[in-house]
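Only one protein chain is missing from this complex, and each of the others stays in its spot.
This part shows subunit A:
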Amino acid sequence: MSTTVDEMSRRTGAMSSAELSGERESRATVGDVTVANPRMVCRDVDVWYGAKQAIKGVSLDIGKNEVVSMIGPSGCGKSTFLRCLNRMNDTIDGCRVTGSIQLDGQDIYDKGLDPVPLRAQVGMVFQKPNPFPKSIYENVAYGARIHGLTNNKAELDELVSASLQKAGLWNEVKDRLDQPGTGLSGGQQQRLCIARTIAVSPEVILMDEPCSALDPIATAIIEELIDELRANYSIAIVTHSMQQAARVSQRTAYFHLGDLIEVGETNQIFTNPKHRLTEDYITGRFG
């Protein structure tokens, strides 16, 4: 932990000296943050952890049927931003969010808004696969059960198998649905978590480094899956792998120390970044 902090401060030091020597760069977002048909609209989002500001005035749209990837060095706030989108940050003590985040025109930080149905609309897949220590079937069925999405056992069975099929896991587990989800391999567990998320038919799926704990083969399967899911869902994915961002996403947002530095078509970001920080990062000069 302390090494990370050390590293962070060293990095920051290096940055400021570079900035002092070179031209002062604007931290205003480069590129167009809007899309033609947005599902989520975020404007001037600030996030504080106690007195520390983790996100500084970030505006970003997430369009329908697109994959937005968020990249940036560790501690840049991309995960924090992602967790704002389904109010997962509510569970962290001392976390404060200002600005506006809208889902289909409805402000999700509105006082009267209940985060519980919101999270059914904005699903989340976490960094480490976290299936419930229950059977594979129960894992997928859980969301539908608590929300009362199905009327009988047959419908629930249908939903479970459909979700597992969409997550590309059906053929591997169809004969052992009653076995614990924790007994699957890491890649299978992560696909189980994706199946669990899509079983409640969310509109947006947030993925927080979904492949960072997986091997390259499992990663490839998940990436393929993300591409297929795009047909029905909006997806925001945080990743450390620039190759992954390039492979799965249509738009890419580069975060740096709480600022959203640059947004653009993924192709453009990786081939022709406009901001020097973006260029430094993707060419591997730091990060």
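The rule is simple: a contact is a pair of C-beta atoms (placed from the backbone, for glycine too) under 8 Å apart; a residue touches a chain by one contact, two chains touch by 3 or more; residues count from 1.
Assume contacts and distances are computed from a predicted model.
Peer 1: Match the chain absent from this complex view to the correct UniProt protein name in "Transketolase", "RNA polymerase sigma factor", "Phosphate transport system permease protein PstA" or "Copper resistance protein B".
Peer 2: Listed in its UniProt record, the absent chain's protein name reads "Phosphate transport system permease protein PstA".
Peer 1: Quick one: say which of A:30, A:88 or A:204 touches the chain that got left out.
Peer 2: Checking each option in A:30, A:88 or A:204, the one touching the absent chain turns out to be A:88.
Peer 1: In the full complex, which of A:196, A:251 or A:275 touches the chain missing from this view?
Peer 2: Of all options in A:196, A:251 or A:275, contact with the hidden chain holds for A:196.
Peer 1: Taking the entire complex into account, which one of A:131, A:168 or A:187 touches the absent chain?
Peer 2: A:131
Peer 1: So which bits of subunit A touch the chain we can't see?
Peer 2: 86, 88, 91, 93, 116-120, 123-126, 128, 130-133, 142-143, 146-147, 182, 193, 196-197, 199-200
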